[in-house]
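A protein chain is absent from this complex, but the other protein chains hold their places.
Moving on to chain A:
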Amino acid sequence: MGENRRPLLGIESLRKSFGKVEVLKGIDMAVHKGEVVSVIGPSGSGKTTLLRCVNFLEIYERGSIRIDGQEVGYRDGDNRQRRGETDLARMRAETGMVFQSFNLFPHLTAVQNVMLGLVKVRRKPKQEAREIAEHWLKRVGLGHRIDSLPAELSGGQQQRVGIARAVAMEPKILLLDEITSALDPELVTEVLDVVRQLAEDGMTMLMVTHEIAFARDASDRIVFMDDGRVSAEGPPGELMAQAGSNERLDAFLSRFRTSHL
């Protein structure tokens, strides 16, 4: 993996509090180009907050998050100065995000949802944006539903539009936050298949997931978060093996052993 290469995403000593409650208590993490890293952990351990800090949907003050060497929320220089809104928008366009609750724009059709960023942020001409959007919607298996409104689509279809909307922007890294947890069980596979395909195509991904089996199969590394810290990490097999010496990890994984594995 070339560990001394600069990571695509480098997180160092990241701390984040909501009011008096510290939610992230010093996170270090690196994701290299082409890597798929899954984040697992009990609910409330700070996984969502971590992802949201990566594209500055949550403001972090302490620690550092760099994408391709650039600090996400702050300008370069000694006095840590917050980026302006336009600058932030430019930074955010480099990361794609797929949400647990889809968050499609309800007044726009599937293809318009995907086109919006291409036209307004990437400044593509309408026709070209449409072709790119259609291409991605076909890739996620929705070539026949491009003109449907979100309300006319199933949860699984909406989430695939969400994925197309994110990847069409050609982000350097894709952030996925429990993208199947809001779905009926029978719709989970169609979404995970799309993610698996993206992984095979070399998309760099940081994904929070409760699908332990999927994480094991599709990721290069798994990070186990507990109470705002990285409690264990490693390639899937190695991480699972650490359960013997890590009580919290063992307790977390045991819930899945009985049901899924």
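What we mean here is this: a residue touches a chain if its C-beta (ideal position, glycine included) is under 8 Å from a C-beta of that chain, and two chains touch if they have at least 3 such contacts; residues count from 1.
By our rule, contacts and distances are computed from a predicted model.
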item: Chain not present in the shown complex, as UniProt names it (candidates "Fe-S cluster assembly protein SufB", "Sarcosine oxidase subunit beta", "Amino acid ABC transporter membrane protein 1 (PAAT family)" or "Ring-1,2-phenylacetyl-CoA epoxidase subunit PaaB"); value: "Amino acid ABC transporter membrane protein 1 (PAAT family)"
item: Touching residue (missing chain; options A:104, A:183 or A:239); value: A:104
item: Candidates A:95, A:180 or A:204 - the one touching the absent chain; value: A:95
item: Chain A residues touching the omitted chain (full complex); value: 55, 57, 85-86, 89-90, 92-97, 99, 101-107, 116-117, 120-121, 149, 165-166, 169
